[in-house]
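Missing here: one protein chain of the complex. Every other protein chain is in place.
Presenting chain A:
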């Protein structure tokens, strides 16, 4: 076998100067020819190290081989065997930490791994373009009913898997649109909402019913749902935004990332006044944090017209948890990185509008529990930055509404529901949980993986009656 080309086939994208003026998706995706060329870089390893790196164990060499042979229909079939939401995963999974990190081609000196994520995206988009989704035949109904709470990736996966097995599934979603973070958090330019809608429709075509604007714990409690359903899966995510609790944090113009992104994505505030929800379009926007949410907010600020979109992070770039690809995109677009800075207070004008942020400079000490070097404030290094909008993107914890409303449910220190990772079972009989509500803020693919595990366990319970 010839040595594979050292570099991935480049994915064309909107030039940075153009794209910061719109919310359209940044990369264009592969053409069929490009996909085939990239697929041919795969060595088809017997040991399949990439599959081990994949949390849902997609048959990676299998689907890539089908692409290389030009049999796209077969490729998508293989893909969908393990992953119901490939168009989404192909776009937002941290492949560099997972499958691509393990890829043998990437281990060759000066060589990049096979672009597994791009191929995943290609094959999902190809299917959508054919217009005809392949829907597996409906199985005979089992007569069992399952309530799924939360229509994020965890809930959608559970719903799809159980509907395919013939169980009656109803998804209850608090917001007016399904998708969870995919809909309200991740911006249009990274994950077009049309795609989320398409994938949700697929789950519905499999037979799952969806009820939106239904807040479990308020409109109906989990206990009440248990009266009507044989099993309940809770996938309500990590929706509680953290603030820093520093002076002035409630001034006008200071947002949580959840609010900022929800206004822009879910409520389409970037199209105001066509859409009714407004958003403050700051000229000097500071975004605090170092994760994907931070980068998404900073890139959103640019598109809303910021002249300076500044990421304020207390460690150095190396410790940033955001995906490298997204950091690179942000840099190309002109996001400014103010590293080793920690905000300590805000100042406002007489009407309560934030106008300045005071920071203290940091240096890195010894590694802490997370393995990253601990940031230490440098005494007396305080300085001020003028700002007119601030987005606090330092993390979020599990949404407390449900854990608090079920008496006797075992929860962890951060309000996360404690589950058996092998089954997704909670301490409360007939209640399963998974995704961010169990792990704290994590990733789309881990939420889907947890959904898969729980679906298997729920199905077993429904068939055997054994908890």
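Methods note: a residue touches a chain if its C-beta (ideal position, glycine included) is under 8 Å from a C-beta of that chain, and two chains touch if they have at least 3 such contacts; residues count from 1.
Keep this in mind: contacts and distances are computed from a predicted model.
Novice: Write down which listed name, "ABC transporter ATP-binding protein", "1,2-phenylacetyl-CoA epoxidase subunit B", "Ferredoxin-NADP reductase" or "RNA polymerase sigma factor", is the UniProt protein name of the chain that is not shown.
Specialist: "Ferredoxin-NADP reductase"
Novice: Out of A:401, A:418 or A:442, which is the one that touches the chain we can't see?
Specialist: Counting the whole complex, the residue in contact with the absent chain is A:401.
Novice: Given the contact definition stated above, which residue among A:33, A:134 or A:276 touches the chain not shown here?
Specialist: Final answer for the missing-chain contact: A:276.
Novice: For the chain left out of this view, which of A:4, A:117 or A:239 touches it?
Specialist: A:239
Novice: For chain A, which positions touch the chain that isn't shown here?
Specialist: Residues of chain A in contact with the hidden chain: 170, 174-176, 209, 211-215, 218-220, 228, 239-241, 243, 245, 249-250, 252-253, 255-256, 258-259, 262-263, 267-268, 272-278, 280, 351-352, 399-401.
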